[in-house]
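Here the complex is missing a single protein chain, while all its other protein chains stay put.
Showing subunit A:
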Amino acid sequence: MRRLLWPAVVLVLLLALNVFFTPSFFSIQVTEGHLYGSLIDILRFGAPLILVSLGMTLVIATGGIDLSVGSVVAISGALACLQISEDASLFTAVAAALGLCLVLGAWNGFLVATVGIQPIIATLVLMVAGRGLAQLITGGQIITVNSPAYKLIGGGYWLTVPFGIFIVVAVLAITAFLTRRLALGMLIESVGGNAEASRLAGIRARGIVIMVYAFAALCAGVAGLMISSNVSSADGNNAGLWIELDAILAVVIGGTSLSGGRFSLGGTVLGALIIQTLTTTIYSIGVPPETTLLFKALVVTAVCLIQSPSFRAKAFRRRGKVPSAGPAAEEKVQVTA
């Protein structure tokens, strides 16, 4: 749990910064029959990113990476909205969209595990082609739908709480159960550590890799439904644009190593929340749009530095208070744990 300390500190600092600029930041009221407040916004708009990041976490844990999730987000929303606009039932639309996402994810996994293409290249194919596919589905237009049931997924409320939050909690709980209560998590880490050795030890490495890519695409598909449902429209060009990069960032901030072999679901959720809080902060404190990216970069750099054991060791050593090897050694123990 110490591993989550620094991301948590950063998140608290960001929230504190917001309170400084907007004193009512933490206030949550009930407006129009649902909860209303900045914190709710962070959860609501952060929900798709959390989902995509969860999928990404498992992919990265196997030593891979999935650049195609942004395109999958667009495809999922486009297909669902197209179906609904053609008077298909909500269930058909959602099932068709998620089914297609599973196929696309399995395709990624097939390219990586069976054909043996580098993950960054294999998924780049779908990243580029997928956006074309999404535009093909929407015919280059923005499809607007008017379906209260579909609206619920990403823009609606259940028991005054945004429905998307329930979806995230459910996916997180299922993922945590499968990976941390069952052996699956260990198998994934094992494949990420050394796929060939895992195979020799009797683990079906290929199957695991295909599964995690399919899972990542499924998560992206659900996120795509949320994003398009939130605005009741599908935009093949812009939905989920660059979300893959935010997701990778969230995973890394959360302490999952890009080289694979270990992962932290809790860390990923914290990472995604930090990114969303940062975005909300930029809007609330009024950072000019021209400098937004610079501001984000500075915060992310600070987060990465503060998380680096060797950087902390050096920074603290300069003050001459803490034994230099201390934090680094502790961190290593946790890696193997």
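Some points to look at:
As a working rule, contacts are C-beta pairs under 8 Å (C-beta built on N, C-alpha and C of every residue); 3 or more make two chains touch, one makes a residue touch a chain; residues count from 1.
One rule holds in what follows: contacts and distances are computed from a predicted model.
Going by its UniProt record, the hidden chain of the complex is named "Substrate-binding domain-containing protein" among "Cell shape-determining protein MreC", "Glycosyltransferase family 2 protein", "Substrate-binding domain-containing protein" or "Integral membrane protein". Contact with the chain not shown here comes from a single listed residue; of A:36, A:110 or A:295, that residue is A:36. Of A:89, A:118 or A:141, it is A:141 that touches the chain left out of the display. Checked against the full complex, the one of A:89, A:118, A:160 or A:238 touching the unshown chain is A:238. Residues of subunit A in contact with the chain left out of this view: 21-22, 24-25, 31-32, 34, 36-38, 41, 45, 135, 139-142, 144, 155, 227, 230-233, 235, 237-239, 279-280, 282-286, 288-290, 292.
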